[in-house]
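All protein chains but one are shown in place.
Letters A and B mark the chains as written, and numbering starts fresh at 1 in each.
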Amino acid sequence: MEQKNSEEKPREIKTNVLVPYEIAVGQTWSKFFDYLKEERIMGKRCYKCKRILVPPRTFCPRCFEETDEWVEVSQEGIIETWSYATLKFYGQIQDPPFISAQIRLEGADTGFLHRIAGFDLSDFEKANKIVKLGGKVKAVWRKDKRGDITDLDYFAPVEILSL
Amino acid sequence: MRRVGITQLAQSSGVESKENLMDLTYWVNKEVLDKVGLQRDELDCIIIASSDIFHSGLSCANAFDWDGAGAFMLEATRAEDSMFSFIYGCMRIMSGHFDTVLVTSIVKGSENAENDALTSFFADPFYLRPLGMNETTAAALQMRAYMQRYKITEEQCAKVVVKNLGNAVFNPHAHIKKKVSVEDVLNSKVICDPLKALECAPKSDGVVSIILASEDKAKELCDKPIWVKGFGSAMDHFNLGDRDLLNGQLPIAASHAYKMAGIRQPRKRIDMAEICEPYAFQELLWCEKLGFCDEGEGGKLIDSGETQMDGAFPINPSGGVLAMNPYVSRGMYRIVECALQIRGKAGEHQVDKKVKTALAHGTHGFAGQCHSVVILER
Partner (left out) sequence: MGRAVAIIGTGQTKHGRRNDVSYPELVREAVIAALEDAGITFKDIEGVVHGTMPSMMEGISDTHLYFADAMGAVGKPVLKTETCGSTGQSIAHCGFYWVASGTADIILVVGSEKMFEGDGQATMTTVADPWFTKQFSAGAPMVFTMQSMEWIYRFKIPEDKARDAAAIISVSNHENALKNPYAHLRQKVTIEEVKNAMIITYPVRLMDVCPASDGACAIIYASEDKAKKICKKPAWIKGLSFRGEEFFYGESNKSIWPSATEAAKEAYSQAGIHDPLKELDVAEIYNPFTYQEMIFYECFGFCPRGQAPDYVVKGTFLMDGQLPCDPSGGVLCTNPIGATGLIRLAEAVLQVTGKAGEHQVDGAKLALSHAMGGIDQFNGITIVGSEL
């Protein structure tokens, strides 16, 4: 390779890739989102291992059998883990700061990923006092339903709601 | 070397499905497990083929595909192309470390942008992409060169479409199936001269699964395993200008497979072939390179009628890729068709001739940059 002139900046080109998609939601998840419009959180049960999966699945990944029953789970749950996001990057669906959490809804056998909100998110120290691992949260719904996961607007710590 | 057998298989239709990809994957894999009488966790290994070329907007598609492929907590992995995953699956068994391997290929063309929007990303961003290079434009260059050098006619290329789409009418899984005439093909819209619309493959859905097993295990799991006699693959240069588009790597890929299978005269020993022909003329060109006819004689081969379903050397009784093009899975659909033909289970698209040995071919990349060949035998 040629000896590079150290004053020469390496050349780069800039380019963007934009590709459109139309993705099938499928029977099970379509029904789940329809239930969300009715402000109900539904899971599906695997008849073999008896686990109730939320989000619901057409089949159980462990038993590899079709799930049978639709089972309503509670709108309340406990925080299994959470994280306060400050990192901003291209293509993010919402701007930070926001709190994502894994929530174990009462009646479900799996953790469910969603947002925690309902208080001032801008101050991390304050948030850290309000959001606790093992703390109880309750679903808060969006008024105008769209039939997607954001119909569940967020989960709020139960203490906040009773204020 | 350990023998590898195909025990059971399952495939989905190429027609656009409204089902979620995860569910579709589950149903096909559950079907093949039920057919062979195994529980998911009795499998030794699972190899998924799914694409990272922007398919379904999912990257690390193995993550999304894992559950539907039954891979939870099993030894499993993913390859980029269904021929790769099939060959890799055979290697895993031949290594002696595994007795059963499920290979499954997953793609849902109906969810994606047009084929060429995606294949344009094979091109490097400096030289080829700004020129609008994609699989179709590359194939068009190759077609013109082919027709010129060997005096192949437009009609001969069109005959491939007539044959394959016509065969597909009898294949319940095919995507495009219709009776067309040579005129219909020649009058169809010019996509990229000299390629016409009907000479270019569609974009299809396709989930397909095969359970491979070592010799002893295969005999346990099914009455008549189909043996993998040989396989081979070879890669060409990346830059089109570095290649002779009419003399690529297919002979090398085939020679590996033939050597493994002990085949010295392909045309005599092989009874039928499923060839990956996303562009009609490529069926003729690949036939020459596979040694099914002499160099430049691809046109004569289609004219002879020998490659029809009732002919002496049927090619693409399934309808081929022209009838169904689930990009990543298209190689394994060729293998599945060969297996069905050998078993006599191809229903209405069963060829007249008795099939003992069949060849399946897969290709991807510009103008067939990468070729894979698999040989199956009763």
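As a convention for this text, a contact is a pair of C-beta atoms (placed from the backbone, for glycine too) under 8 Å apart; a residue touches a chain by one contact, two chains touch by 3 or more.
Since the model is a prediction, treat every value here as computed from it, not as a measurement.
Visitor: Going by the touch rule given at the top, which residues of subunit B touch the chain that is not shown?
Guide: 1, 22, 51-54, 57-64, 66-67, 71-81, 84, 87-88, 90-92, 94-97, 118, 121-126, 232-239, 242, 249, 252-253, 256, 260, 364-366, 369-370
Visitor: Across the whole complex, list the residues on subunit A that are touched by the chain not included here.
Guide: 4, 10, 12, 15, 17, 23, 25, 29, 33, 53, 55, 61-62, 80-87, 89-94, 96, 98, 100-102, 104, 110-115, 124, 128, 133-134, 148-150
Everything below uses one rule, namely that only the chains that are shown with their structure count from here on.
Visitor: Mind pulling up the subunit A residues that touch subunit B in the complex?
Guide: 13, 15, 17, 19-29, 57-59, 61-64
Visitor: In their shared complex, at which residues does subunit B touch subunit A?
Guide: So the residues of subunit B in touch with subunit A come to 17-23, 26, 29-30, 33, 39-40, 54, 56-57, 66-68, 70, 72-73, 108, 110-113, 117-118, 121, 125-126.
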